[in-house]
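Okay, handing you the structure first.
All protein chains of the complex are present and in place, except for one that has been dropped.
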Amino acid sequence: MIEGVGLRKIFKSGIFSGKTIIAVDGVNIKIEEEETVALVGESGSGKSTLGRILLMLIRPDEGRVIFDGIDLTKLRGRELRKIRMKMQLIPQHPDEALDPRWRIYDSIAEPLRIHKLCNRSEEEDKVLELIRAVGLKEEHLSRYPYELSGGELQRAVIARALTLNPKFIVCDEPTSMLDLSTQASIVRLLMDLQRKLGMSYLFITHDLELARVVADRILIMKDGRLVG
Amino acid sequence: MLRYIARRLLQIVPTLLGISIISFSLLYIFPGDPAEFIVEARYAVEPTQEMVKKIRMEMGLDRPMLVQYLDWLSKAVRGDFGKSWTEDKPVMDLILERLPASAQLFFTTFAISIAFAMLLGIISAIYKDRAVDHFCRIFSLLGISIPSFWLGLILIWIFSVQLRLLPAFGYGGIEHLILPVLTWSFSFMAIKTRFVRSCLLEALSQDYVITARAKGLPERIVVLRHALRNALIPIITYFSLSISHLIVGSIMVEVVFSWPGLGSLLVESVFKRDFPVVQALVFISGVLFVIVNLVVDILYAVIDPRIRYGD
Amino acid sequence: MEFAFASEVFRSRIFKNNLCTIGFGIILFIAMLGLLAPVIADDPYKTNLAERLKPPSLEHPFGTDQLGRDLFSRVVHGARTSLFVAMTISLISMAIGCLIGAVSGYFGGIIDDIIGRIIDVFLAIPELVFNIALVGIFCVAYGVSTWNVILAVVITNWVSYARITRGIVLSLKEKEFVLCAKAIGARDSYILLRHVIPNAIGPIIVLATLNMGNVIMTIASLGFLGLGIQPPTPEWGQILNSGKNYITTAPWITFFPGLFIALSVLGFNLLGEGLRDVLEKRTLEY
Partner (left out) sequence: MLKIENLKVYFKTDLGIVKAVDGVDLEVHKGERFTLIGESGSGKSVLAISILRLLPKNAEISGKIVFNGKNLLELSEEEMRRIRGRKIAWIPQSQSSLNPVLTVGFQSAEPMIEHLGFDKKSAFAKVLRIFDFLGIGRNRAKDYPHQFSGGMRQRVLVAMGISTSPELIIADEPTKGLDASKRAQVVGLFRRIEDRTMLIITHDLNFAEKLADRIAVMYCGKIVEVSPAKEFFNEPLHPYSKGLLDSLPSRGLKPIRGFQPSMMNPPSGCRFRERCEFASERCRREPPLFNLNGRSVRCWLHD
């Protein structure tokens, strides 16, 4: 369903220093419908960059990203923004993933508003449905992010990612900042949702044991290359 | 290390060019013909067609702008800012005449302020939220808020008019230096005390301070060896950067006390419409800031292991 | 930096903060004096040579100046001038600086390189030197007017806003919520307007408050040098300037306007510091 072909990304820092970091170095990756692929690697192995390239949040220097038969690297502006409805990101730091000035409700409803998908009452129904699906209570909706714990926040982030019914989600170390017991509940939630909604995951983690439980397939990344 | 210095040198080139362009263009934001203004400034008469023509030829104002700029820049780099419009002297001579007075005032103030700022800043940080700290904070807030020209006049009124202890203006002996230095130090010190305090507080809140305490080191060593040594890096930068105030940092103080320094020169030149002097002072003070900044950065690389090896 | 945003907590903290309250009080006091100047004070322009250089009295609480004008009236009307001019300068430079800084920080690349260099250049030239030079030249070129002062100060003042805004935007850009907004298909303009700028407003308000103090000081300094707002319009620095010649015989001409400069600068500094404390305070610290 989503495929990266010959992906390569080099970061240059500064004009004068001339330091370059090869973050992703010739990667081919393919994820099928309703499949969970775990991407395991140590910090600095380029796994986060690869995830972001697949979402076209970072443009690759070389290679193509093909989603449902469309080459995303050829799209610009408007077309790309439309495609983005179908793919989502769940980032690593739940405390930074929601705008600190927005109430949880507004953050969850934001994707609907950006794409002008429904009116106010439909929006409210949709948000309520979503928070029930992720195990939050209605009272959480009127709060600000700093009033929620890490686990609650990550649930809100998940709800927001689900708003547009995506087909593909990149989970970028979604539990690395969370406690053990919270990790278990968040990962279980993600797995349940996948079964119910039929999505594909790229699950990025540094924990091989966790990857074994979650994934259908495990890819190991080292120094910008896939090694296993 | 050499590579680092070379890189920093390269980085300041665009900034220096920018400063030169701004200084140069100061004379060309007139809506009319600069030659007319030169005639007015130099001879204080209504400019005639002939005079304007003569000046234009003499100063090369008829050449293309870019040629004029390059000509000006190549001379400026060598310290030649042309001739004053009002006096029959090169601009650089006028500046050099005034430099000693400015330097004397600056370095005295600098030495005194830094000594007190370090002392007060450290005390204030160690006794955070205690009475001493509140005193230091109020003191520095006042130092920032009270205009130096007002403070200078008040001091003149107290020490010269009422007590007749010190001269109100003039330049020469120590007694002339006291009031200007006192006035300038008050605000100079205030800002620096705040900075020392906040840098040290920042350092004291770091994890390595807990490590040092957990080793059972006496508080004196924790503060001086572990916290202050880290805080010194930004503090030294900040202090050094204020060296660029040398040229014209004391404008207000110099004017109040009729101190014959560069600040007074700037203001006098503005009134006399002697703009090449103004132009030169803007250029020199900007360049000085950039150079001091560069030197500090290189010194930094010597002091701070993170930069030395991080390259 | 973490910010507490719930407005209720926020508001109560602002007023719990002593610095804020005192600073706000001082500013309010001076602003009220300025606003009510026509009601509580005489005509600041009325000269009376028979009443020259009179010390403070019931009739003239601050005394009179060398032309026999009532100093209280001039100082109070001076508050109008200073606050109005300072506000104009701050607003213009905030608009210009924030826009340039935000664009530079958000889009990065070559735009940012160029703007960054320009900011460096403006930071290198000492502000007051630049102001004096500019005002001097504007006066010769365009004739004497208050707009010279405003224009000259704006030219140097926008830089601090640009620099701070650029820094904040750069750090916000790295935040995951901006990335997430991008991931749901939001436009750059939307992200800048709805996420980046609202989150930058806190620190910018702090800067603007502290900056008001600076600007008032600059206006007064220019006035004192005789380069600022010209007489007969009453302005504190310029009153001080005329007072310095009478420091032996009539020190009150010097004393009162200086006191008001100091007070208003102090007011803005206190308020700014206080706001910074409130804004930067963590929601829960231990």
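Letters are used for the chains, namely A, B and C, taken in the order the chains are written, and counting of residues starts over at 1 for each.
The definition used in the following text is that a residue touches a chain if its C-beta (ideal position, glycine included) is under 8 Å from a C-beta of that chain, and two chains touch if they have at least 3 such contacts.
Only a predicted model underlies this, so the values are computations on that prediction, with no experimental measurement involved.
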item	value
Of B:S20, B:S140, B:T183 or B:N230, the residue in touch with the unshown chain	B:N230
Residue of A:L54, A:L112, A:L210 or A:L226 in touch with the missing chain, whole complex considered	A:L210
Touching residues on chain A - with respect to the absent chain	42-43, 149, 151-152, 179-185, 187-188, 206-210, 212-213
Missing-partner contacts on chain B, residue numbers	206-208, 210-218, 221, 225-226, 229-230, 233, 304-306, 309-310
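Just so it is clear, only the chains that are shown with their structure count from here on.
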item	value
Interface with more contacting C-beta pairs, comparing B-C to A-C	B-C
Innermost chain, taking as reference the mean of every protein Cα atom displayed	C
Interchain centroid distance [CA atoms averaged], chain A/chain B, Å	51
Between chain B and chain C, centroid-to-centroid distance (C-alpha), Å	22
Mean-CA-position distance for chain C and chain A (Å)	45
Of all residues in chain B, those that touch chain C in their complex	14-15, 18-19, 22, 26-27, 29-32, 37, 141-142, 144-147, 149-150, 153-154, 156-157, 161, 244-245, 247-249, 251-252, 255-256, 266-267, 270-271, 273, 275, 278-279, 281-282, 285-287, 289-290, 293
Chain C partner contacts - residues on chain A that touch it in the complex	15, 52, 55, 57, 80-85, 87-89, 91-93, 96-101, 110-111, 114-115, 144, 146-147, 157, 160, 163-164
Chain A-touching residues of chain C, taken from the complex the two chains share	2-6, 113, 175-177, 179-187, 190, 195, 198-199, 283
